[in-house]
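To keep things clear, I will list the structure first and then write my remarks on it.
Just one protein chain is left out here, and the rest sit where they should.
Letters A and B name the chains as they come in the text, with residue numbers starting at 1 for each one.
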Amino acid sequence: MSGDGCVAIASDTRLGQQYQTIAMDVPRMFKMHDRLFLGLTGLYTDTQTLYNLFKFKLSMYKMREGREISPETFANLVSSTLYEKRFGPYFTEPIVVGLDKDNKPYLCGMDLLGALACEPDFVTLGTSTEMLLGACETFYRENMNEDQLFEVVSQTLMMATDRDCLSGWGGVVHIISKEGITTKTIKTRQD
Amino acid sequence: MMDFGTPVLEPGSANGTKQVPQFNPYQDNGGTVASIAGDDYVIVAADTRFTLGYSIPTRKISRVLKINDKVMLGTAGMQADTCALHKVISTRMRMYEHDNNKRMTFNAVSQMLSTVLYYKRFFPYYTFNIVAGLDDKGEGWVCGYDAIGSFEQRKIVCNGAGTKLMQPVFDNQVDWAQSWDGAGKPNLSLEQATDLMKDAFTSAAEREITVGDTLQIYKITKDGIQLEEFELKKD
Partner (left out) sequence: MSMLDSIFGFVGKDFVICAADSTNARSVVVMKDDLDKIKVLDDHKILAMAGEVNSIADLSEYVQKNVMLYSLRTSISLSTAAVANFMRGVIAKAIRSRGGAFQTNMILAGYDEADGPSVYFLDYLGTLHKLNYTAQGLAPLFVMSTMDRHWKEGMDVDEAIQLVKMCISEVRKRVLVQQFKYTVKIVDKDGIRVLDVE
């Protein structure tokens, strides 16, 4: 979700195989650089494969260009990487979130084939995407500051995951602003 | 528009000679109903959009049935089954009043709906109901049902297409479900509940194609039932 000169990304931390919970502290959002986060939902093995792949691609980019990648360029990179596997896709749906060089928030969600959907306000993906959508739609306001943004994002995450048996077991919120990244862990219902 | 579903192969048609189309008796006409109950009021809200696939045959259907001055029934799902169900319920309500010489109470209506739905256990009404009303003491309650009559009495219920989008919002704002210790739980007034309902439906109308057009909000209090209509997005 975007705010005024800041942007937040949040996810739950449950890893499950259908109804069995395997782990409760699994990271789904990865810091690509100081102003860019990649969130990956879906099949966890593909999440890990893609994270490693993008870490490598970004290192190469940084080495060649001598600067960090911008969020928009990275989103397009993610999209083309996913589309390369059009007929045997990665089963993950990524969210790219970051601040561009003018500190304007950039938010983008994709489906598993890489269809970009850039939104100015918020993007939701995962098993409880509809619940998140309804909650975000109701509580989102334009130009929230960091504290308000954190409140809204953490409350919506908790609301939606409370109604989804496949999500939960704690949440993590990262807020990116020009001052830096703040990370907070939320204690949700432990089930 | 009749929905014939996918063709079913008859036995002995392995060489592909005969294919019999099967008639699908159900349709999903979309819509959402929701209700919030307070200490001395209940509000029932339903959108008025009738969808069929991606088309909108009409923007103005009523999903709510007034049973009596204290109880209302809201139904989402298939409109034909809704009409049939409403007819059955209002007939049975009149019979009750003739037989017993008194109005049906909220508890009586909720139990009756459950049995009526369960009578059709093996060919159900494709309907998602809520019964909302004031009980004998004047306190507001709502019952939410599934298609075959299983119900639970609560203070807030949503049913229908927009449930997934709206239920978490109600959990948070009415039940105060995400607060650490429950302190500061609000006792919503009629106006606050109505505003919350409008907000929730507006959000649902943004993201759910079958929700939109107009929102009919019925407010049941000891003074009777008032209707407020609120415009939602028409796209």
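Heads up, the rule we're going with is that a contact is a pair of C-beta atoms (placed from the backbone, for glycine too) under 8 Å apart; a residue touches a chain by one contact, two chains touch by 3 or more.
Because the structure is a prediction, the values reported are computed rather than measured.
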Where does the absent chain make contact, in terms of the chains shown? A
From the list A:T45, A:S80 or A:N145, pick the residue that touches the absent chain. A:T45
Among A:A8, A:V26, A:V96 or A:L132, which residue is in touch with the absent chain? A:V26
Considering the entire assembly, which residues of subunit A contact the chain that has been omitted? 15, 17, 20, 22-23, 26, 43-46, 48-49, 52, 88
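As a working rule, only the chains that are shown with their structure count from here on.
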Looking at the complex, which residues from subunit A come into contact with subunit B? 130-131, 133-135, 137-139, 155-156, 158-160, 162-163
Per the touch rule above, subunit B residues touching subunit A in the complex are 162, 164-169, 171-172, 177-178, 199-200, 202-204, 206-207
